[in-house]
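A short worksheet on the structure shown next.
Of the protein chains in this complex, all but one are displayed in their positions.
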Amino acid sequence: MPCINEGMSMKDFMTGNHAVANAVKLCRTPFVAAYPITPQTAIYERLSEWEASGLLKGIMMRTESEHSAMAACIAASLTGVRTFTATSSQGLALMHEMLHFAAGCRAPVVMANVNRLLAAPWGFWADQLDSLSQRDTGWIQFYCENGQEALDAVIQAYRIAEQVYLPVMISLEAFFVSHFMEVVDLPEQEQVDRFLPPMDLPHKFDIEKPGFLVPVVSSELYRKYKHMAQGSMDSVKKVAAKVDQEFKKEFGRGYGIVEPIMIEDAEVVLVTAGSITSTARMVIRDLREKGRKIGLLKIRLFRPFPVEAVRDVLKGKTKIAVIDRNISLGSGGIFCQELRAALIHSPDHPLTYSYIAGVGGTDVTPEVIQKIALEVMNRSEPFDKPIWVMEE
Amino acid sequence: MALPAQQPNLLRPGHAACAGCGLAIGMKLVLQAMGPRTITVIVPSCEGAIGGVYPNTSYGVSTIHSAFEIAAPTAAGIANALKIQGKDDIQVLAFAGDGGTFDIGLAALSGVTKNNEDIIYVCLDNEAYMNTGIQVSSATPLYAWTGTTPEGNPRRKKNIMEIMAAHYNPYSATASIGFPRDLQQKITKAKGIRGTKFIHMLVPCPTGWKTPSDISPELSILAVETNIFPLYEVEDGKRYTINREPRRLPVQEYLLKQGRYRHLKEEQIRQIQMDVDEEWERLKQRAGHSTQIDK
Partner (left out) sequence: MSRRIGRLKTNSDHSSEFVIPISYGSTEVIETGKWGFQKPQAFFQTAPCQEACPAGNPIPQFLYLAGEGRYEEALEVILKENPFPGVCGRVCFHPCEKDCNRVQYDEAVSVNAMERNVFDVTFNHPPNMPPLSDADSKRVAVVGSGPAGLSAAYFLGRFGYRVTLFEARKELGGVMRWGIPEYRLSKSILRKEIKRILQLSIDVKTGVRVGKEISFEELDRFDAVFLSPGAGLSLSLGIEGEDLKKVWRGGDFLDRINSGDKLRIGKEVMVIGGGNTAMDVARSALRLGSRVTVAYRRTRAEMPAIQDEIHEAEQEGVRFEFLLQPVKISLLKNKKISVKFQRMRIRGRDQSNRPKAIPIQGAYVTREVDGLIKAVGEGVDLSWIPGTLCKNSLIHVNSSLTTPHPKFFAGGDAVDQPRTIVTAIGAGKRAAIAIDLYLRGHNHDDVFSKIRVGNKGVLSMESYLSGRSGGNWSEPKEVVSYPQLNTLYFEHSQRVEMSKLGKQKALKDFSEVNLGFNSKEARISALRCFSCGTCNYCYNCYFFCPEGAISLDAFHQTKYVDLDHCKGCGTCAKSCPRNVVEMKDVG
């Protein structure tokens, strides 16, 4: 693996999965509980290797299911140690009960989810529905464009989680990001140590003062704790932005919670998340060169949905096309739903179109994106239903 | 009569168990032997209901009320985290009912046991889903009445000890609340072993077994003396030790004291006796014909 040293950090050539694994090691996460599922296995195996050789100091629990893995992570987290797990698709779905539980326990678990389509029928290809269908579980969610961003997101995730006491899920698409090899900047251990203070959980088990964690409560009390959690979740918009800024200061890279690209005088704004963003960047550049006023908005933080940031960036924009690599049957693309809800009171009343592209891992080529952009330019009437892009 | 160890009562009174509840007796005895340096995992089941509602709890040790099927991995997560923190004098104890062990929690328990995680897992077996009414579980014995098997359960009880032995874990044992000193000795022994320790404890339920509220300990003794629930230990899945030579009372002495068996016909009692005798022979064989009486 060719390595180029540039100043403090070290560059290496690796897949998105390995980038995530490296981030976990750099964060000194001592507790990992996981269960293998394609295409997450490389994360699990690399961490296993390091745990066996002692490079990753700690304990790895090789559980018998993802559900148990999450249970163990929550428990370990509440004991006061930093935890990590990774999964995908079916595994994430199996964890569903535990995802609610983790958020309810306010356990700062960090999980990497490799976005893979959900059966039935079967397949292993990229699709964002698995993590998006968990959007009500109370987890903070980030969508990563590439391996570098996934690595950085893990580090930022711990910082955010351990501040607001909510679990964080960072998503990277199957194969397009997870297995894609790219040059990755590996931060130095000292930098990460500086950036991440040791974990402290006020509500962890205290053997000297025995308490009963997570008891049965009255309706009013449940509501109160949920209200408190909502407040914490809300604060993540500011917290995440701040953490990202501090990250940029320390590591030289920043992403924002949303990223506007060539958006200033755009007549049409495409909205993307994940790897499609990389392709879209190219397309926007091309179209601009051809004189088309097309802009791009990347959504990085999905939960909490960055309503204020999105409204801010899209002020004055009247035509928006969201490209969703997912479909919520009976409704539409989920990013689009969330965006429409965010823009409902916008004085610009933008036309928001929902494009479905890439479901089931189908290729979202530059041509597809260009096609979407040009089509939207020609639209002038509102259209509620999702528009499927299927190449014949 | 040796004085019992002066341990504080870690299952505080004021809990919501039914009067005469065998499970409460079992938990009390276990927690007493575990001592205050314990973190306990409770699941939704009778033990969850017994423990009380916020802001009060009956548990005198640090406890978490986890989800139904994950007593084992929750406890394992805590145990591993404690190991990471270097706190090796704190025990981790998981309580689950028969439903949470034999049925919905079986896979998770198996996963934890095959990894030999360092926990003590106590199955409080009252032979049905009692917290939610009285519904059949795979721990319900043959012919017993439950709300979902009103004509009597047509299937035999799963042999959970054999399932656990198949994992080769360092220590498993059966325990009965009718023999409190034996029970507490086993917990104390488990505390000194590293790895997954499994205790299968029979706890009579006056409500579900339809018995008067004052005979739970008696039934627990009769279950052992009729060989329906022998007291034995298994080490590493291979070495069997029978702890008590039973009086070999006929099964009726135990069965007919319970309303859930009141409908039993002669041939059903005979069948139960046959099954019990056969199981006992098999157990004796595994124990190598050497019965060790240690009390």
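Letters are used for the chains, namely A and B, taken in the order the chains are written, and counting of residues starts over at 1 for each.
The definition used in the following text is that a residue touches a chain if its C-beta (ideal position, glycine included) is under 8 Å from a C-beta of that chain, and two chains touch if they have at least 3 such contacts.
On a predicted model such as this, the values are computed, not experimentally measured, just so you know.
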{"item": "Candidates B:T40, B:N131 or B:S216 - the one touching the absent chain", "value": "B:S216"}
{"item": "Touching residue (missing chain; options A:I37, A:A157 or A:L213)", "value": "A:L213"}
{"item": "Residue in contact with the excluded chain [from A:M228, A:M282, A:I344 or A:L374]", "value": "A:M228"}
{"item": "Interface residues of chain A (partner: the chain not displayed)", "value": "104-106, 165, 202-203, 209, 211-215, 217-221, 224-225, 228-229, 232"}
{"item": "Residues of chain B (touch criterion as defined above) contacting the omitted chain", "value": "1, 3-4, 9, 11-17, 19-22, 24-25, 28-29, 51-52, 54-58, 60, 177, 180, 206, 212-218, 221-222"}
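Here is the rule we go by: only the chains that are shown with their structure count from here on.
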{"item": "Between chain A and chain B, centroid-to-centroid distance (C-alpha), Å", "value": "43"}
{"item": "Residues of chain A touching chain B in the complex", "value": "30-31, 33, 58-59, 61-65, 67-69, 71-81, 83, 97-98, 101, 205-207, 210-218, 221"}
{"item": "For the chain B and chain A complex, residues of the former touching the latter", "value": "36-37, 39, 41, 48, 51-55, 57, 59-67, 69-70, 72-78, 80-85, 90, 107-108, 110-112, 114-115, 117"}
